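Read through the structure below, which is laid out as structure tokens, and then see the notes.
For this view, one protein chain was removed and the others were kept in their places.
Now for chain A:
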Amino acid sequence: MSPKPKAPLVCDTTLRDGSHPMRHTYTAEQVEAVVRALDRAGVEMIEVAHGDGLGGSSLQYGMSAVDELDLIARAAETAERARIAVLLIPGIGTRVTLKAAAERGARAVRIATHCTEADVSEQHFAAAKALGMEAIGFLMMSHMLEPAALAEQAGLMAGFGADAIYIVDSAGALVPAGARERVAALRDVTGDVGFHAHNNLGLAIGNTVAAIEAGAARVDGCLRGLGAGAGNAATELLAATLDRMGYDTPLDTFALSDAAEHVVLPFMPFQPFPDRESLAIGYAGVYSTFLLHAKRHGERLGLDPRDILVELGNRKAVAGQEDWIVDVAEDLARAAAATGAPSA
């Protein structure tokens, strides 16, 4: 009998993507508990940062309750085997914040741009390499770009020195065929393709499996799916799925499901789920983190958050444009007042 093939690397991002539903309130104690559980369950890479990456603490995205650098330091002190990764979105984080994260023990960085704007990341890949970090490209909102064009952008990141490049379905808008085609296209550019799913259409695990079948070497998960929008692929489900797909995986499914149940569930403010707003995000193809902001401004002005989300999709908003939610909500409220129609 032939040996089992090695499973794709699983990066857990409960402590980064999960920062969105947590409204950026993670404490050092929560970080320590999650990292300890993930590390013991065999997870090899753990991402820790503000939801919008280093420097994301802001009025635009939400201010962190605890400085992310302190959380990164605690994570690095806690992990015995896992590497700590951070997220950096050029335009928000800078090479100065990256250096500070590296000094606190971050060993990998995922450098994220909108899928058509890879060329803004050159100085950050250079900085990561100079710091001796693993540098991973992260092409956000990948559903907005056709596979061949996406591969061109990945080619730019490869040229800047990317060790791996992710297709990031930030809107949870892809279906399995779209995930498969994009992974296949990127494999012409790099041998190490990643896939980051959101569950807005209920396809996080399905799309991740499709990506793996097309050759993805890295995938992302969050315990209990705790991430933006309807959340991400649940790490504990990925562990079970990889095992059942016949892979040799270092992940301990039951230890991860214990961590999901006993460590993460008690502090979760709600269970991310493809409810009507998250479904609208996937359907309209907008950034998953818009969820709570759209709900808040919808409530403030008496609007249906879905109308805000669909209009953001019409205006082709990209990752990081939370201020457009205020703009759209004000425009919709003005329009509703002008027609005298009830707004929700």
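By definition in this document, contacts are C-beta pairs under 8 Å (C-beta built on N, C-alpha and C of every residue); 3 or more make two chains touch, one makes a residue touch a chain; residues count from 1.
FYI, contacts and distances are computed from a predicted model.
As stated in its UniProt record, the chain not included in the shown complex is "Acetaldehyde dehydrogenase", which appears among "ABC transporter permease subunit", "Cell division topological specificity factor", "Acetaldehyde dehydrogenase" or "ATP-binding cassette domain-containing protein".
Of A:92, A:284 or A:310, it is A:92 that touches the chain left out of the display. Although one chain is not displayed, its contacts with chain A can still be listed: residues 23, 58-60, 62-63, 90-92, 94-96, 114, 116-117, 119-120, 122-124, 300, 315-321, 323-324, 326-327, 330.
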